[in-house]
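Yeah, one chain of the complex is gone here, protein chain that is, but the others are all in their spots.
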Amino acid sequence: MNFDFPDEVKAMQIQADDYLTQTNARAAARHVIEGAPSAARRDWAEMAQMGWTGLIIPEHLGGNDIGYIAQCALAYELGRHVSPAPMASSIYLVAEALVRYGSDAQKQKWLPALAEGRISACFAEAEGLSQGRGDLCAAQVANGVLSGVKKPVPDGMDAELALVVAQEDGETGLYLVELQASGVTRQVVQTIEGIREHAAITFDKAEVDLLVRGQTALTDIKQRAAVCIAFEQVGGAQACLDMAVAFAKERFAFGRAIGSFQAIKHKLADMFVAIELARSNAYFAAWALSTDARELPVAAATARLSAGKAYWLAAKENVQTHGGLGFTWELDCHLYYRRHKALKLLLGGNRVWENRLIDGLKSGLVEL
Amino acid sequence: MNFDFPDEVKAMQIQADDYLTQTNARAAARHVIEGAPSAARRDWAEMAQMGWTGLIIPEHLGGNDIGYIAQCALAYELGRHVSPAPMASSIYLVAEALVRYGSDAQKQKWLPALAEGRISACFAEAEGLSQGRGDLCAAQVANGVLSGVKKPVPDGMDAELALVVAQEDGETGLYLVELQASGVTRQVVQTIEGIREHAAITFDKAEVDLLVRGQTALTDIKQRAAVCIAFEQVGGAQACLDMAVAFAKERFAFGRAIGSFQAIKHKLADMFVAIELARSNAYFAAWALSTDARELPVAAATARLSAGKAYWLAAKENVQTHGGLGFTWELDCHLYYRRHKALKLLLGGNRVWENRLIDGLKSGLVEL
Amino acid sequence: MDFRDTPEGAEYRKKARAFLEQHAQLEPPDSGRGYRDGNDDPAALERAREWQRIKADAGYAGITWPREYAGQGGTTLEQIIYEQEEAQFDIPRGNFFYIGLGWAMPTLFQWSNKEEILKHAGKVLRGDEIWCQLFSEPAGGSDLAALRTKAVRDGDDWIINGQKIWTSGGQYSDFGILVARNDTTQAKHKGLTCFILDMKSPGVEVRPIRQMSGDSHFNEVFFDNVRIPDSRRLGEVGDGWKVAMTTLMNERYNLVELVPPDFEQIFHLAQNTVLESGPALDDPAIREKLADLYCRAQGMTYTNFRTMSALSQGKTPGPEVSIGKLVNSGRLQESADLGSDLFEQSGMLMEEDMPMRALFQRAYLYSPGWRLGGGTDEILRNTIAERVLGLPQDVRLDKGVAFKDIPTGPTGN
Partner (left out) sequence: MDFRDTPEGAEYRKKARAFLEQHAQLEPPDSGRGYRDGNDDPAALERAREWQRIKADAGYAGITWPREYAGQGGTTLEQIIYEQEEAQFDIPRGNFFYIGLGWAMPTLFQWSNKEEILKHAGKVLRGDEIWCQLFSEPAGGSDLAALRTKAVRDGDDWIINGQKIWTSGGQYSDFGILVARNDTTQAKHKGLTCFILDMKSPGVEVRPIRQMSGDSHFNEVFFDNVRIPDSRRLGEVGDGWKVAMTTLMNERYNLVELVPPDFEQIFHLAQNTVLESGPALDDPAIREKLADLYCRAQGMTYTNFRTMSALSQGKTPGPEVSIGKLVNSGRLQESADLGSDLFEQSGMLMEEDMPMRALFQRAYLYSPGWRLGGGTDEILRNTIAERVLGLPQDVRLDKGVAFKDIPTGPTGN
C-alpha cells in the first residue's frame, strides 16, 4: 500500500510551493480583487513553462502527460496560495473535456495552445438566476450558431476559448466557442470571490464547434474537475489553519498566547480533524480519477463535500481566530473566505453532490 | 406586557417543585426503570389531590379549571424532576381530547375519574415499525369493535382507559376503549426510556366508543399536547444544565475546578443559550394554547423543535461533563438522556413538526 | 400571561407609529437593505441629520434622557417600543448618532457636570454634534483593558500619545470619550483614566480601516502629543476602567440590534426560488434549515418579550438578555451562507439585479464582523459561563501584575 503522492510528485509540489511563494500568489490574488488582473496573465505563461498546464495533455499535443496525481498535488498548492491563475477553467475543465471528447482536429487546434499557456479558456454553464435548476438551460444552438447569456463565467474576461453548455434540439451539448469571434460580447460581473474575474458573456449567433452531446459527458467532466478542485479546497483550508495557528501562538491576550485558551485550541483542533478527513477523501478521489475507477462518481462527490465542509469551517474560523484584524482587508483571511464560496458553488452546490453520492451508493458503485 | 407566568402560577410551581423534591420523583423514575413501577401509582393519587390532574377540566366535572398556563408550569417541573407520572398520557392527551371533543356523557363518565386520579389513561397511536408513516394505520374499527396492535403505548400497562387512533371506513378516528374489558391484552415492551412503562396492546374485537372522527382532531390534540411536552423538555434540559454546572464547580482536575476550563464553560454556555431560546418559544406556545390563537400550529411546532434541540444538547453534554461518572447507572444523567428520546419521538419526530411549521408559515398563520 | 403592551405602552406605541406613518413609508421585506446600507453615500449624513431633527422635535430623541438635559425622561421600555416601530420603516439609516445618544451622553450624565453636559446635550439630540468611542487598541482585542495609549500629566493638561482602532464614525466625530493609561506600574485595570477629547485637537489623525467586505465603517485614530485639559477628565485619575464600563454595559445592550437578513428575508427567498425538484420551500433539507433558523429567530423575539416584561414591571431583566448577540450573529452568518447557496453557481453574483440586491451575498461578507465586534463569540460564552452560570474564572496570569510586566508576546513569556 502506498496511499500517498509519489516522491516525484512531492518534489514537483515543493517546486510549486516555492514558485507560488516567490511570485507571491496571494499578492497576485489581491491585485485581481483590487481591479488589476494583469499579473495573473504573466504568471499563467510562467506556469505553462514549468509544465503545469500540460500535466494531462499528451506529449504529441504539447503536454507532458505526467498525469492526474500530479495535477491534484499542484491543485493543492494553487488552493493553498489562493492563486488567481485560470487553471480550473482552462485545464481541469476545458483541456479535460478536449482530451476526453475532442476530435483530433479539435485537440490539435486547442490543446497545444493551452499546454503552452498561449491561451486560456473558460467554462460557461451558469445562466444567472435560473441556475439553481440543472434542467433549465436557455442557451440555444441552431444551425451552428449559439445565442444566450452565460453568467457568472469564471476567468471569462481573459479567455480566448469558451466551452459552453447549450441546448440543441432539446439535448444538452458542450460547444467550443472562440471568444474573439463576432457575436460575442463580455462584461465583468461582480462576485463574492473577486479573486478571479467573472464575466457575463452574451452570445448572439456566435459560431460554435460541437465537442460532445449529452448530459453524461457534462456530468463526467464536472466530476473529474471536482476532484482537482477538492484539492484546491483542502489546500485553502490548510492555509487557513496554518495562518490561524501561527497567529494564535504569537498573539497575546490576558498575559498569555491566545492559543493556550481551549476555545481557540479546540476550534483549531476541529479544523485539523475536518481537513485530514477531507485530505484522505481527496486522495481516494485522486486515485479514482487517475485510474478511471468505477468508484469515481461517489469518490468525487465525497471528496468535494468533505473538502467544502472543511474549507468553510477553516475559512470562517480563521477570521474569527484573528479577531478584529481578521476582518480587515489588509490581512489575507478574506481571500480564503471569498474563495471558499466560489469553489463551493462552482460546479454546483452541496445538494447536487449529495444526490450524486447517495445515488451512486444506491446503484452499488462502491462496496460498503 | 407580562410575558411571564402569573404570580399564582409561580406559587403553584414552587409547591410542585417542593412536592417532587420531597417525594423524590427522580427516585420514583428509578424504581420504574428498575422494574418496580408501583410508586408512580401512589404519587398519581397525591398529585390528583393537589389538583394537578384537573387544571384543564371544568369544575362541574371534578376539575379546577385553572388553565393551560398552570398546566405548562407544572409540566416544566415534572420534566425537571423526570417524573414517571402518566400526566402526558392521561391529561395532556386524553383529558384534553375529552374536554374538546367528548359528548356530555363521555365527559361525565371519564373526566371526574381522571381529575380525581382514580384512573389513568393512555394514548395509543403508534403501531410498531409502520409508524414512520402517518398515512398507515392498521387498527380497524367495524361494527363498534376494534382490532389491531398498538405499540409502544406509554403508560399503557396501568391505564384503565385508552384513546386509540384507528380507521373506520377509510377514515381516521379517535376511540375510547376500556382496557379491562374483554378483547384487550397487554404486554410490557422494552424501550429506550424505561421511566414510563410502555405496552403493546392487542385489541381483538374490543368494544369502542367513538370520540371524534377526522385527521384534524388528531392533529389538534397532538399539537396541544406538544406545548405541554415542550415545557417538560425545557424542564429536563434545565435540570441537566443545573447538574452539569454544579458538578463542574465541585469536580477538580489538574488542580482546578473543571468549570474553569473553557471547553466546559463554553459547552455549558451553549446549553444555557439553547434552553433560553426554547423557554421563550415555549412561553409563546403556552400563550397560544391558552388563548386558542391562530398561531398555535406554528407556535407548537416551534416550541417543540426548539425544546427537543435544547434537551438533546443538554442531555448528552451533561453526561459528557460528568465524565465516566456520567456514564454510570448510579448517577441520574441517564434518566434525562433516556427521557429526551422518549419526548422527542412521542407525537412524532422532527420531520413531522418541521413540515407543520413551514406549512403554517406558508399559509400565513403568523406574521413574519 | 400576555405579551401585549400595557395600556401606557400601547398608547406610546400608537403615538410613535402615527408619527412614523406621517413621516415615512413601511419597508417591504424584499428591500434588500443590508448593514449600513447607504452609509457610504456622501449625502447620507445630511439625510440622517434631517431625520434626527424631525425625531428630536417630535420627542423621539433622547427618550430615556433626564428632562433636565433636554431628554424625555421616559423609560427604557418606551425607547424599545419606539425602536421596534422605527425598524419597520424606511427611514434614513446610518447610525451616525447612536454613540452620542446611547453611550457618550449617558456616560457624561454619570461622570461629568451639568455645565459640560448642557454644552453638548442639545446638539447631540438634534444630530448637530457627533461622538465616538476611543477604547479599542490594536494590542487589546478581547483583552479590552490591555490598552497602551499613554496619558501623561503636564500642568493643567494631559498629553496623549498612542493609537486607537475600530473607531466607528471617527472621521466625522466632533468629540470622543477616550480611555488612556496614566500609570503602567499599576495592575491592568488600574492606572487608566477617561477623558472627553475634542477630535479637532492638534495631533489627532483619523485614518479609515478597510474591512474584508471592502467597505470602511471604522477608523484608526492616532494621537501625537495631543493635549486635553484636566477639566475634561471623566471620573478620578485611575478610575478609567469604571467609567469605561458604564459605557460598555450600554454597548452590550445596544448591539442586540438585528442586522439583515433576518428570517423574513430568507423565508421570502426560499419561497421565491425554484429548484429542479420544485419550490425550494418544499425541499425537506431546506425546510429543516429554515425551521431551525425560525426557532432561533422566534426564540430571540420572545426572549426580548421577557426582557420587556421585566422592564415594564420595573424589574431588572434576567440573564436571558446575555444571549442576544451570540444567537444573532451566528444565525446571520448561517442565513447569509444558506441564502447565497440557494442559487448554486449564480449564488456568487453580487449584481444589483440579484434578489434583494444581493443582500445575502453582501451579508456573507459582513457577517464575520458581527461575531467579533462588541465581544467575540468566545468572550460572550465566557461571560455567560461566569456571570450567569457562576462558573469559576479561568486562571489569570495578568491578575495583580503591574501592567508593564504582563507578557505581550512569545519572547516575553
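Residue numbering begins at 1 within each chain, and the chains themselves are lettered A, B and C in the order written.
Just so it is clear, a residue touches a chain if its C-beta (ideal position, glycine included) is under 8 Å from a C-beta of that chain, and two chains touch if they have at least 3 such contacts.
Owing to the predicted nature of the structure, the values given are computational and were not obtained by experimental measurement.
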item: Chains in view touching the one left out; value: A, B, C
item: Sole contact to the chain not displayed, among C:P284, C:P319 or C:G409; value: C:P284
item: Candidates A:S89, A:N281 or A:T328 - the one touching the absent chain; value: A:N281
item: Of B:Q49, B:S182 or B:T328, the one touching the omitted chain in the full complex; value: B:T328
item: Contacting the left-out chain in the complete assembly, out of A:I119, A:A257, A:A300 or A:L343; value: A:A257
item: Missing-partner contacts on subunit B, residue numbers; value: 125-135, 151-152, 189-193, 198, 249-258, 261, 263-264, 312, 316, 319-320, 323-330, 333-334, 337-338, 341-342, 344-352
item: Interface with the undisplayed chain - residues on subunit C; value: 277, 283-288, 394-395, 397
item: Absent-chain interface as seen on subunit A, which is shown; value: 1-6, 69, 241, 245, 248-249, 256-257, 259-262, 264-266, 268-270, 272-273, 276-281, 283-284, 286-287, 290, 301-302, 305-306, 309, 350-351, 353-355, 357-358, 361-362, 368
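To be clear about the criterion, only the chains that are shown with their structure count from here on.
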item: Chain nearest the global centroid, as defined over all protein CA atoms shown; value: C
item: Inter-centroid spacing, subunit B versus subunit A (mean Cα positions, whole Å); value: 51
item: Whole-Å gap between the CA centroids of subunit B and subunit C; value: 42
item: Residues of subunit C engaged with two or more neighbouring chains; value: 378, 381-382, 394
item: Junction residues of subunit B - those touching two or more other chains; value: 261-262, 266
